[in-house]
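Below is the structure I would like to discuss, written out as structure tokens.
Removed from the display is one protein chain of the complex; every other protein chain stays in position.
Think of it as A and B in the order they're written, each chain with its own count starting at 1.
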Amino acid sequence: MTNTNHLIKDTKADRVFKVFLYIFIFLAVAIVVYPLVYIISASISSPQSVNSGAMWFFPKDITWEGYGVILKYKDIWRGYGMTIFYTVTGTLVSLILTIPCAYAISRPDFSGKKWFTSFMLVTMFLNGGLIPTYLLIRNMGMIDTVWAIILPGAASVYNIVVTRSFFQSSVPWEMQEAAKIDGASDFQIFFKIVLPLSAPIIAVMALFYGVGIWNSYFSALVYLQNKALYPLQMVLRQILVLQDMQQGAATGANVTASAAQAAYDKATLAAIIKYGVMIVSSLPVIIVYPFLQRFFVKGVLIGSLKG
Amino acid sequence: MAAATATVSAPKQKKTREPLFSKRRLKQNWQLYILILPAFLSFLIFSYIPMYGILIAFKDYVPTLGIWGSPWVGFKYFKQFFDSYYFWDLIRNTIGIQVYGLIVGFPLPIILALALNEMKDGFWKKFAQTVTYAPNFISIVVMGGMLIAFLDPSTGIINHALGFFGVKPIAFMSDPKWFKTVYVLSGVWQGTGWGSVIYLAALAGVDPSLHEAAIVDGASRVQRIWHINLPAIVPTMVILLIMNVGSLFSMGYEKILLLQNPLNMSSSNVIATFVYSQGLINGQYSYAAAVGLFNAAINAVLLISVNAIARRVSENSLW
């Protein structure tokens, strides 16, 4: 530590470090970007040139037909609306379940901590399966309602544990203890001291939950009948899964000319809009992220300490 | 610890210990109980109430008779599974894919987060972050379609690139040898950026004064990362590692189903896809439930052991 040359040596080491750092980041970015560029290019290239491998980076035989079809595809836009609704409401519900609960079990002086943690963890291993869950949802009258999408699974054990870990490591217990000695109630500590320090974890959790809901379709598949309530992924999945259905339809021992024709038309349509749909369906989430990202800026902790 | 063991073996001694919901405790912590109440109810209703469905595994489920009324068959379906030709294949594949995924997939988000954290704030950092997390938003349906297109032996871009270096085309999707790699690496591609978010959040909480002090002491950047940033995210790392190891046997089936074909089946058939196809496709509810329960049992053993290890080696554990 008392090395007198440290200033010069460190700068040199730091410079090497910096070079490696940027090479690493560049590679990571390149690996991620290429397939995305491919999808974008594919979405405006003719299906023919995409499937034959002629298009590999820049668009070829540019056509806007795919997007034209998507624009007129009502189901996609209706699904879009529903997905936004599910994502916003669902994320809100999830946060209300997750953050207070995680805080409570992060408190070393909370007597119910261990019991409740076990209570949650059990659900990671044991579940009754689809049928009893379905019966429950039905008996609660939630079949074919938005609640069936939002409520079951709103709280994730995984996310609660991660959030708890954040509270334990990033919100000093000493600070809360001091407030307690000053006569603050648990509610006051949570709302006045802890929550203002929790912007990063709330942002991260909002993203975790939000993305999960955005991409999910299984509960919609199981609990919804009314197509007006279908989220985007259900619609998307139909477009992309039906691609393979053509083959399935042809394999069925009893195919009619109209079935073959229908499947053929579907496959042709899917080939045209497939890549465009991938982009359209992912875009909003990617746009929203940078707004949440600012919460990660360093110094949240100091800022609130000073305030 | 002794007290708890005693509780189980001889409940009457309970009086010697303060009950869980004693008046004093409730009074002292009631506001914290209110805070967990919503989550408690949520788990109680949506996870615990349906749990009676576990019985299906031990019964011959007849819908008209209901779960309670269906005849008991004991371990019939467990036996059927253990005797099945595919039993060992399923176990081997499940563990293989998950362990492979853990070894490759676990360290990368940490490295990426540490690297991103070292970048100067500004456009490029934001850009790098925005780009690396993007794949996470690609749904698995889309992901499956992409992989099949990219890895095609004759038209896929990967094989074009390999051909450029004189490598013969590889049938990634139909060669069982490659299945695990395709599955794991595509998962890494999709998840690394996103996985780093949680570490970045933890790194955002590192007190800058620590770094300032270290700079004054002449610590290099690598040293500071090693001694300040890394320890700051160790608790998160340990928790995530526990969760990951604990969920070795709880992999989703959707992505695998999308990539599965008869040729790679010998390495792509896992417990989860098996449960799915037996339960939802073939309508063999009891068999599927039995296989699922067996899976859950292994899962529980795993998580409990890993947690015990974690507690021993560090102060962090789940419970």
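A few notes on this one:
What we mean here is this: a contact is a pair of C-beta atoms (placed from the backbone, for glycine too) under 8 Å apart; a residue touches a chain by one contact, two chains touch by 3 or more.
Just so we're on the same page, contacts and distances are computed from a predicted model.
Remark: of the listed names "FUSC family protein", "ClpA/ClpB-like protein", "Phenylalanine--tRNA ligase alpha subunit" or "Extracellular solute-binding protein", the one matching the undisplayed chain in UniProt is "Extracellular solute-binding protein". Contact with the omitted chain, checked across B:Ile95, B:Met119, B:Ile228 or B:Ile304, is made by B:Ile304. For the options A:Ile25, A:Ile39 or A:Ala263, the residue in contact with the chain missing from this view is A:Ala263. The chain that is not drawn here is touched, among residues A:Trp56, A:Tyr103, A:Phe119 or A:Phe167, by A:Phe119. Along subunit A, the points of touch with the absent chain fall at residues 47-48, 51-52, 75, 114-115, 118-119, 121-122, 126, 130-132, 134-136, 138-139, 143, 221-222, 225, 227, 234, 237-238, 241-247, 249-264, 267, 270-271.
For subunit B, the residues touching the absent chain in the complete assembly are 1, 4-5, 7-8, 44, 48-52, 61-69, 80, 84-86, 145, 148-149, 152-155, 169, 171-176, 261-263, 265-266, 269, 278, 280-285, 304, 307, 319.
The definition used in the following text is that only the chains that are shown with their structure count from here on.
Subunit A meets subunit B in the complex at residues 1, 3, 6-7, 9-10, 13-14, 17, 21, 24-25, 28-29, 31-33, 35-36, 38-39, 50-53, 56, 96-98, 100-101, 103-105, 107, 109-112, 114-121, 123-133, 135-136, 151-155, 158, 160-162, 165-166, 168-170, 185-187, 190, 200-201, 203-204, 207, 211, 214-215, 233, 236-237, 240-241, 243, 274, 278, 281-282, 285-286, 289-290, 293, 296-302. For subunit B in complex with subunit A, the residues that touch the partner chain are 20-21, 25, 28-29, 31-36, 38-40, 42-43, 45-54, 56, 61, 67, 111-112, 115-116, 118-119, 121, 126-142, 145-146, 149-150, 152, 154-157, 160, 189, 192-194, 197-198, 200-202, 204-208, 217-218, 220-222, 232, 235-236, 239-240, 243, 246-247, 250, 279-280, 285, 288-289, 292, 296-297, 299-300, 303, 316, 318-319.
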